[in-house]
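In this view, the complex is presented without one of its protein chains, the others remaining in place.
Residue numbering begins at 1 within each chain, and the chains themselves are lettered A, B and C in the order written.
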Amino acid sequence: MGRIAVIYDSLTGNTRQMAELVAEGARRLPAMEVSVRGIEDSDAAEIARVADGIALGSPTNLGVMSWRMKRFWDEQMAPHWMSIDGKIGCSFSSAGAWGGGSEITCQALNTILMNFGFLVFGLTDYVGKASSAHYGAIAVREPREEDVRESCRKLGERLSEWVGAFIDRDPALHPLVREPGRKRPGS
Amino acid sequence: MGRIAVIYDSLTGNTRQMAELVAEGARRLPAMEVSVRGIEDSDAAEIARVADGIALGSPTNLGVMSWRMKRFWDEQMAPHWMSIDGKIGCSFSSAGAWGGGSEITCQALNTILMNFGFLVFGLTDYVGKASSAHYGAIAVREPREEDVRESCRKLGERLSEWVGAFIDRDPALHPLVREPGRKRPGS
Amino acid sequence: MGRIAVIYDSLTGNTRQMAELVAEGARRLPAMEVSVRGIEDSDAAEIARVADGIALGSPTNLGVMSWRMKRFWDEQMAPHWMSIDGKIGCSFSSAGAWGGGSEITCQALNTILMNFGFLVFGLTDYVGKASSAHYGAIAVREPREEDVRESCRKLGERLSEWVGAFIDRDPALHPLVREPGRKRPGS
Partner (left out) sequence: MGRIAVIYDSLTGNTRQMAELVAEGARRLPAMEVSVRGIEDSDAAEIARVADGIALGSPTNLGVMSWRMKRFWDEQMAPHWMSIDGKIGCSFSSAGAWGGGSEITCQALNTILMNFGFLVFGLTDYVGKASSAHYGAIAVREPREEDVRESCRKLGERLSEWVGAFIDRDPALHPLVREPGRKRPGS
């Protein structure tokens, strides 16, 4: 049974809402045990340490993650560096506006995960006509539009799929097997 | 009289539409001579070489600029490297979806400009409630929504302001002088 | 038997030398079938399509990959988008100098791989005292120093390990199992 951790920081509650949606998507695979933790929760680092896959979310502040999220990795997670390689990782972020740095923040979150030896991914799939999460799921303020909400869920679902296929070694959970009819937009 | 060049690549016409809007914004400062060129125009490299400020636009393809735009800099602009330092630069990109890599593409365009010794900038200002161009102006497909259109124009206007203030040495064109009432969103 | 493809572009031969070292490292796991292709080889796209893991290398040109490498993905690989999710990926690049953009180029290569649904990784491990490949392997000009050469090999070895553990589903090939004594530098 794969363990998924959704780890987030949130000041306004927007990124927390995204975290809940990512978790909801991850639970689409019943074989997964999904935990959601804010970085201030006392067991957040332990939940992250034992997880097979992590979705990491932060507000976009100045085109980089919040300082609290950075401190979480610099201080609480640092002791585990070099001993937790091989987890699957992905990211999500809420910004104040489109173009406000949410993609760049996801890229920075992915950078941290890679530094810890994670394998990071984004969604190839589009969600709706104008929403995607190629490098992480993004929202403007709270995730209100259904496309944005589904891109969060889809990211969590994909995380469960990769953990299922690669870490639980169940080939039936590979997304190309589960969704053989996936198509390019417009095709 | 400052010279502004808007240099773009476009396959579908979407980024070209953004280029026209950026130019429209740049022309808000009457002292600027504004040229718009596709990279396949025979004089695009020469227009870029002599400009004081460049807005550079490319479609988002795979989270990086188009290969044609890269070739333009690798081949046509390369001979000018080390002899055109000190221009002002900014970027814009159209992607297939929000979250599809347009911010990351702007970052890559900015990287090229920095390599050539440009000083690159984004907009601090929000445009409307949910649009910004902190690291370049972005659009999904064609720039249709008024907020997105204005973020392109505003980027061009800011380019003219910096060229006016810093290269034409007219302190009255500094945005903090031209728009003293600028405010933080929500304040 | 896992299939590893080392796909590179090289003008001067420097990135090609890195590619050979990455392949040498990948072959440290005898269960892997390792192919090395320049992007101008007629079967490069087909080798990339069928691989389980890809190490992607490009010269650093202006802090971004070469336009030829970009064209390879925009044109030759584009038809496979949405049908090759779940490969393991990593990157390498040779620049003209330290600080010349090789890390940023690896990041752009990783961005392309993520767009195609790959899971991308870097090395946690240091190689020697002052060399690492946290986001991809980097070299200045040709990979001459032993630390740099080993960081290329180690990247290839890790690629084989992830393909072995996750795609061939052999838990004995997980790096935390193969190298239980890994330590933090200085500890």
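Going forward, a contact is a pair of C-beta atoms (placed from the backbone, for glycine too) under 8 Å apart; a residue touches a chain by one contact, two chains touch by 3 or more.
Predicted, not measured: the structure shown is a model, and the values here were computed from it.
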Residue touching the undisplayed chain, where the options are C:Asp9, C:Glu103 or C:Asp168: C:Glu103
Full-complex contact with the absent chain, from B:Ser35, B:Asn115 or B:Ser160: B:Asn115
Among A:Val6, A:Ile84 or A:Ala108, the residue in touch with the chain that has been omitted: A:Ala108
Chain B residues that touch the omitted chain in the full complex: 81-83, 85-86, 88, 107, 110-111, 114-125, 134-135, 162, 165-167, 169, 171, 174-176, 182-184
Interface residues of chain C (partner: the chain not displayed): 63, 96-104, 107, 126, 129-138, 140-141, 148, 151, 185
Touch residues of chain A, complete complex, unshown partner: 61-68, 70-71, 73-75, 101, 104, 108, 111-112, 114-116
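Please note the rule applied: only the chains that are shown with their structure count from here on.
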Most distant chain from chain C, judged by the mean position of its C-alpha atoms: B
Same-site or different-site touching of chain B by its copy chain C, using the half cut: same
Chain centre separation in whole Å, for chain C relative to chain A (CA means): 24
Distance from chain C to chain B - Cα centre to Cα centre, in angstrom: 33
Of all residues in chain A, the ones touching two or more other chains: 107, 134-135
